[in-house]
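Sharing a structure here in structure tokens format.
Only one protein chain is missing from this complex, and each of the others stays in its spot.
On to chain A.
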Amino acid sequence: MSTRLSKGGRLIDRTAPQEFTFNGKRLRGYRGDTLAAALLANDQMLVGRSFKYHRPRGIVASGAEEPNALVNMGEGGRFEPNQRTTTTELFDGLTCTSQNHWPSLEFDVGVVNNYAARFLPAGFYYKTFIHPRFAWKHVFEPVVRQSAGLGKVPKERDADRYEQAYAFCDILVVGGGIAGLQAALTAGRAGKRVWLVEQTAHWGGRAVVDGAEIDGQPAEAWVKSALQALEGMANVTIRSRCMAAGSYDHGYVLCDEKVADHTPGDGRPRHRLWRLRAGQIIAATGAIERPLSFAGNDIPGVMLASAVRDYVINWAVAPGDRTVVVTNNDDAYRTAIALKEAGLEVPVILDARASVTGDLPARARAMGIRVEAGRAIAKVKGGKRVTGVAICAQAGQGAVLEEIACDAVAMSGGWSPVVHLWSHCGGKLKWDDAQAQFTPDKARPPLNHDGSALVQTAGCASGVLATAEVLADATEAAGGGAVPAANGPAEAALEPIWVMPQGAPVQLRMKMWLDYQNDVKVSDVQLAAREGYTSVEHTKRYTTLGMATDQGKLSNINGLAVLADSLSSPIPQVGTTTFRPPYTPVTIGALAGEARGEIFQPLRRSPMHDWHLAQNAYMEPVGLWQRPYCYPRPGETHEQAVHREVRNTRSNVGLLDASTLGKIIVKGPDAGRFLDMLYTNVMSNLAIGKCRYGLMCNEQGFLSDDGVVARIDEDTWLCHTTSGGSDRIHAWMEDWLQCEWWDWQVYTANVTEQFAQIAVVGPNARKVLEKLGGMDVSKEALPFMTWADGVLGGFRVRAYRISFSGELSYEIAVPASEGRAFWDALVAVGAEFGMMPYGTEGLHVLRAEKGFIMIGDETDGTVIPQDLNLGWAISKKKDDYLGKRGQERPYLASPDRWKLVGLETLDGSVIQDGAYAPAPGFNANGQRNTQGRVTSTYFSPTLNKGIAMGLVKGGLSRLGEVIEMTKLDGTTQQVRIVDPVFYDKEGEKQNV
């Protein structure tokens, strides 16, 4: 059983007990524990179930590589699944539950999959669920989804807040072990701007546990003084609990700082995502120990040897009373020695190597520990926890020589450098035969823009393991300098062991786990190889090896070595799968940062925004703008409100917030010439004081934007654009001016937000303005399609006589900071004339009744002005304009194009949005032929019937014809092709 030792534990504070619950069970730990350490201290060996077979799973590791011990953390707004207990700091009141079990952790029905394991080999789903086709969707997928999945999905809104921050440095050192500290010291002393980040809450890495000696003092003391030195340097920033998730081009690195994971609810942001830009990255990310592949290596109580001594030394937790050590290298002897020193039993060290020399084995033997060379584990005995091991010869097929009772197994298959940050941007690896590991090929680093190395590795991440070499490598990576002296025991070479025992039969191989979380075994990889999978990337996807939340930190090298062996290829030829960010999962909240709630997205607000809200306006997004859709009164539906607003505008007067319309000043000696190129019609000859409607096309000839242009003075024009188009059209203008016509003398300025623009629309519009008093707004002084500057009600205004409704209409611009006051003034004087505000939907209905097109309704990027019968707005006199050549292409010039018509149902009902007009026959894809579609469709309160516009083959030449239009229920209805101008065809009402 696992238990807390009475003495020791360098990271725990025994005076600060912490209570927590696991599956509702109340347990106790100490401040400084990880959740995993605290669970083990309470003999909670079984912590979860595996993904596919629901096998019992215990804690394997002590850090970020842990594949098994994931829990649902927290409750309510702080619930989060898949939290790694080995990296979760314990706090008082922590609650967690185990995952992937049903109905309970101790008794799980899914475990029948385990007994059926031979029927669930690699590629099982692919092979089984192909036929019959319909069954996947209706039978297999729902069942698979029920039984699969790790944690639960959070159901409540996240109670915490998150943020991001930008930082810059010359050198970013990732990893707070002795290599990282030494690299940071070296760079810091050289005066560089240095950042040093460490993913855990503690500094020193493995060296402080493994007992290295540096500069004549224990590693722990050296780490402490190094840290103090770094804290004293103004040019060095150090962050613990800060995980470098990925490296990207140009020295960009994302680091996830877990600010308040261990102090939930203290008001600080839970995570902070640092977006670092580093001149150079030093990955001092250490190495991860590999498991050994023997039968039953997944039974709770089988752990990495390094993790076993971490628990003993860091947290005073003994994973077992009697621990068998199994290894292919000298390093694991440190675990045996640490256990023995803590007063625990080590019945035997099984060393797969035929001969065992080296300082550490000598020490172990001297302590009286039995060491067996050339031996292996044939099988681990036990179910939910280890009860013993069966021993065999490594060279044989697993014939049991002896059985030894034990309650824990510490395994070590060698070490793999953490090369993730090196590899993210393309750093290459080479195979080191002596240490059986992929190490960074320093001749082929990921490259910066100038060809220099973007990332360097330092220490164990470079593939060096001895303390003296680690410090020398780190110093060199940081630019060179004094290297502290260090010494440690001489270690003999390891022997690569990929399967234990070497000749294990299939019965054993199908119990040898490679990927604990996704349940991939040695036999699965071998099966994939037999079935023709030769690429490691394909094998990964076929078997799901390394595809779980731990991304194969423990399994990848063992898996590809087994694959290489099955293919009789050398390991470097098989290669690794691709390393991709993040190094460990980053919570979505950190990626979203501050972008949630009120500031999820920038909302653009007009100067009258608050008034709209106070009037209970129903707002809709138009681009990023918030605009009133309608102003429903108590008891009114939105539809009723729109109808009222339209009728009132036609009969009395309406008020529209048109501030969002784009307004771009274009000025210069060549401004007229420029606008003649931009618009399809002529703008250069527009008289000062006059307005003209214009269309803009892209180079292909498709209609892109429209609006009214006003001539301000001799060399100044003001171009109105659509609300969503102002930034895009301004950029479009600058693009042409800066890149193509750079010698034309034209300047532009986007003054959209400088003005509040208010449309006063309807038969009483003039009376309202006259009541305000000021400038002459009569037909004679300010005729249709003109503008004038003046004063209205004491406000400096620019009044445009333009109409998008067909009514007498003024659009009045005032400085934005006076917009609300002017609006209030209009509302006050307008009451006696029946004035009401109207929203965007009313605006749409009013324009549709007049047959005016709307960019985005009648256009969709494939429509040219000619399709919309706007040939009158295309100059025949001009040599050129943007889009002219495009429109001459045969497909766009074809008489068969769909053209704008008005549409009406025969019974006055409204045609459904998006309806198509079917044509006889079917096309080559077996789809119904079509001959047109609806582009805008509304109920017209003015005409008391449905009206619509659409694009129909033949266009207005088919006036009066009746065609079919589809309905959502699958039937069709008859509609008549009519003139698109439904109301006041002569335009008398707007010209009064």
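Here is the rule we go by: a residue touches a chain if its C-beta (ideal position, glycine included) is under 8 Å from a C-beta of that chain, and two chains touch if they have at least 3 such contacts; residues count from 1.
One rule holds in what follows: contacts and distances are computed from a predicted model.
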Query - Protein name, per the UniProt record, of whichever chain is missing from view ("Lipoprotein", "ATP synthase epsilon chain", "Carbohydrate ABC transporter permease" or "Sarcosine oxidase subunit gamma") - result: "Sarcosine oxidase subunit gamma"
Query raised in the report: Considering the whole complex, which of A:G383, A:G794 or A:G987 touches the chain not shown?
Result: A:G794
Query - Touch with the omitted chain, as defined above, among A:D321, A:E753, A:D857 or A:E964 - result: A:E753
Report task. Check the options A:E19, A:E163 or A:E345 and report the residue that touches the missing chain. Result -> A:E163
Query raised in the report: At which residues does chain A meet the chain that is not included here?
Result: 161, 163-168, 193, 237, 259, 266-269, 272, 275, 277, 594-595, 598-599, 601-607, 624-625, 665, 667-669, 745, 747-749, 751-755, 772-775, 791-796, 815-818, 820-822
